[in-house]
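Below is one structure, written out as structure tokens; the observations come after it.
Missing here: one protein chain of the complex. Every other protein chain is in place.
Chain naming follows the written order as A, B and C, and within any one chain the residues start at number 1.
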Amino acid sequence: MAMARRIDVHHHFMSQAYIDAMGVERVASPGSAGHAEAFSAEQSLAFMEVAGIGTAILSVSAPGVELATPQATATLARECNEAQARMAADHPGRFGMLAILPLPDIDASLAEIAYAFDTLGADGAVVMSNYGGEYIGSPEFSPVFDELNRRKAVLLVHPSAPLGYRGFPGVSLSTLEFPFDTARAMASVLYYGTPARFPHVKFIWPHAGGAMPTMAGRTAALSQRNAKFELRGPEKMTQALRGFYYDTTQSLSRPTFAALSALAPFEHLLFGSDCPFASEGLVRASLAELEELALTPDRQAQFERGNALALFPRFA
Amino acid sequence: MAMARRIDVHHHFMSQAYIDAMGVERVASPGSAGHAEAFSAEQSLAFMEVAGIGTAILSVSAPGVELATPQATATLARECNEAQARMAADHPGRFGMLAILPLPDIDASLAEIAYAFDTLGADGAVVMSNYGGEYIGSPEFSPVFDELNRRKAVLLVHPSAPLGYRGFPGVSLSTLEFPFDTARAMASVLYYGTPARFPHVKFIWPHAGGAMPTMAGRTAALSQRNAKFELRGPEKMTQALRGFYYDTTQSLSRPTFAALSALAPFEHLLFGSDCPFASEGLVRASLAELEELALTPDRQAQFERGNALALFPRFA
Amino acid sequence: MAMARRIDVHHHFMSQAYIDAMGVERVASPGSAGHAEAFSAEQSLAFMEVAGIGTAILSVSAPGVELATPQATATLARECNEAQARMAADHPGRFGMLAILPLPDIDASLAEIAYAFDTLGADGAVVMSNYGGEYIGSPEFSPVFDELNRRKAVLLVHPSAPLGYRGFPGVSLSTLEFPFDTARAMASVLYYGTPARFPHVKFIWPHAGGAMPTMAGRTAALSQRNAKFELRGPEKMTQALRGFYYDTTQSLSRPTFAALSALAPFEHLLFGSDCPFASEGLVRASLAELEELALTPDRQAQFERGNALALFPRFA
Partner (left out) sequence: MAMARRIDVHHHFMSQAYIDAMGVERVASPGSAGHAEAFSAEQSLAFMEVAGIGTAILSVSAPGVELATPQATATLARECNEAQARMAADHPGRFGMLAILPLPDIDASLAEIAYAFDTLGADGAVVMSNYGGEYIGSPEFSPVFDELNRRKAVLLVHPSAPLGYRGFPGVSLSTLEFPFDTARAMASVLYYGTPARFPHVKFIWPHAGGAMPTMAGRTAALSQRNAKFELRGPEKMTQALRGFYYDTTQSLSRPTFAALSALAPFEHLLFGSDCPFASEGLVRASLAELEELALTPDRQAQFERGNALALFPRFA
């Protein structure tokens, strides 16, 4: 059936080994429930059946793989990437994979890109919005962007928790703080001019760019005061923002879609589920929101699948 | 001329005495420039001339008036409110005023409401989004909302800095963190059911509700997991959000306006300048954005003045 | 028996009503166990029997009574003080009490001093080392010190958690961070010259002055660079430190006692138990350490009781 052909660009890998390595507290902390559970390939496939997803692009979610030393981090990244690759190989056509990079270690990240893209056949990479408070646009990370640029790679920048802020009662960190951190990461790449310096990297910003669509005008206006802001002013900023891709995971309500549509070309909007963090109920609600948007059948097909094929053509 | 009749609901009182009491570092920290300068009535009037503003509603900006003890806080609130009232009396029809409340002191805030509304003729009140990390929806503040509700008062909730987060290079706290804190404060009142418990308070949320328009759908969906969330779920949340007023200070770019328009009735959208934090250049840019929205003349007049008169009828 | 005449100047009031008002998480967080339990007068008396304590001076421990608003704080302070006074009245000669002050509210604190000293017969007052990061020496608190000075009052400054620091694995906040915060509070009163400005306040610093005995020389030396440091330099600092009283709660190991003895006159050293946070085992260990110090019987009696009688003569 038609529904079963959605491509889900925001679908998380969550093995027990990963949870054990990171510690359940850190993995669970973004969610309101305070616990995290392993999710098998079979569970993902069952979820995909319900949600009409033909192919899911796997990625490690927040807080990524950062442990106390770069060595432990690199080891965990490697293990996750190999496990994702096995999952993709075991179920041909059903899973793609984004390689998690062991940042902030540059050498290990370059090595992981080489191994994951050349040996594991990764479909792109995933990084966190900030590392110890250093946002992803920082020039410190340039060698990695240089290599991703050379490979014309897809890069999903997943939100992570900000440094220092602890949240407030009633609202889980992932509800507001994650989309806020996505906006910070986007502001960081605009500040440092990353999209202009590495024009072949295909950025995917999750959750409709987080809070950025409503912040872009304000950021453009206020950036004018700061001569060090590389892509400052409405014109440069608009151009950069229109070049990005956006997944609309948990972000299909009418005001959000309206803001995103005014910011980005329709061809750059992608479907995502947030499985297994999103329950089936949440995904059903998202699909109902999608229906309410009343896109034409052509555009809906493009949004659900066609746009993603431009980034992941092997699933055509 | 017609332009000169705009009502500016977001215009800040900034006396030297206030800067001295708070310390220039704390007052300046929200801005990118790192300094704060006193602004006289004459300077405000000159700015209003340039921006076509007939009447400006004065308010104290972040970080409000909170000092180390409630006594010092209450004294400063009183001084600011009296100075604002003098400014309004000296220039009839040109200035309204929102009374700054000495929260988190409940008794002093109730006393200030009585004095400011009954003696000084305040047009409403202003509070900060959070006090020491306690967001404005917290039941601790209910006696103040009770009194504001009894008076059917206008309440501007101005953003403040979050507790613990320090920002990142290139982007001033006020650019992103302030709109984020507005969204947190809105989530807080939704969580505790404030708009339902105090239905006569007329909330104004600045900067188009900060990041909330793009966060509302996500918050509604994720709130479902939390039985303690008073206004949870899309229906209740939408109803509450449609009941609020929004100023569009620094928030008239097309994506922001699109999101806000999908969230709130047009009658609840208000014009604001952020003077004196906004330079003339910023305000001109905002007015240019307004022009690009290409509202019909009727709607533009309603937005610039008519909608505000519903809240501040004495300036008709 | 002789043992039963110890005076315990560091013995905590811990009612269920207090725990409920503060929230068990905040009350328990200083301890490693993560939970807090109410402790009745009868439980205190049984503990005193075991520890040879004739009289215990009650006080509220960290985190004091600070709630979100000054009104809630003042109400809780009043309830705690009245409950302590009842406990003292019900068991004549067995309990003294230090009134907890509802800081940072100055007026409420002055009112509480008047009520607690004049009506409840308080033996002194207790405050926290910092309030929202503002240390107790801050001039903001001067009106309270002025009144305590006028009354020649005993003042216990109890350590509290520092603002922002979260601890590290294996060591509870109370083990190291509390004594560190006592040292910060002492540095704060030295910096602002509090002991010189209010010479009749009889300060008791808990836990042998926390880390201050080993920090005093260093603080004296480094303070020289700072012309705003009121009691800077070894001479002034030594004089001020020798004027303070110190309880030796959980602080009778040989190195600690050696440092304290080199800093303060023997007449200013006091016995304290930290009941009910200290288990019977911990108190037995403390008493064994006391024995190892091999004080002469006269000095031991002076330390255990005589020195305290200079501050609390009604228990003679």
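Observations
Just so we're on the same page, contacts are C-beta pairs under 8 Å (C-beta built on N, C-alpha and C of every residue); 3 or more make two chains touch, one makes a residue touch a chain.
The structure presented is a predicted model; accordingly, all values stated were derived computationally and were not measured.
The chain not displayed here makes contact, within the full complex, with A, C. Check C:Pro92, C:Gly164 or C:Pro313 against the missing chain and you find that the one touching it is C:Gly164.
The omitted chain makes contact with just one of the residues C:Phe39, C:Phe95, C:Phe117 or C:Phe180: C:Phe180.
Touching the chain that is not shown, out of C:Phe13, C:Phe95, C:Phe198 or C:Phe229: C:Phe229 (per the contact rule at the top).
From the set C:Gly133, C:Pro199 or C:Pro265, the residue in touch with the chain omitted from the display is C:Gly133, counting the whole complex.
Per the touch definition above, the residue from C:Ala28, C:Leu45, C:Leu282 or C:Ala301 contacting the chain not shown is C:Leu282.
The chain not shown here touches chain C at positions 32-33, 130, 133, 135, 162-166, 168-172, 174-176, 179-180, 183-184, 187-188, 191-192, 207-208, 210-211, 213-226, 228-229, 234, 250-256, 258-263, 281-282, 285-286, 289. For chain A, the residues in touch with the chain missing from this view are 67-72, 103-108, 131-132, 134, 138, 140-141, 164.
Note that in this section only the chains that are shown with their structure count from here on.
Which two chains touch most often is answered by the contact tally, and the pair is A-B. Inter-chain spacing, taken between the CA centroids of chain A and chain B, is 33 Å. In chain C, no residue touches two or more other chains.
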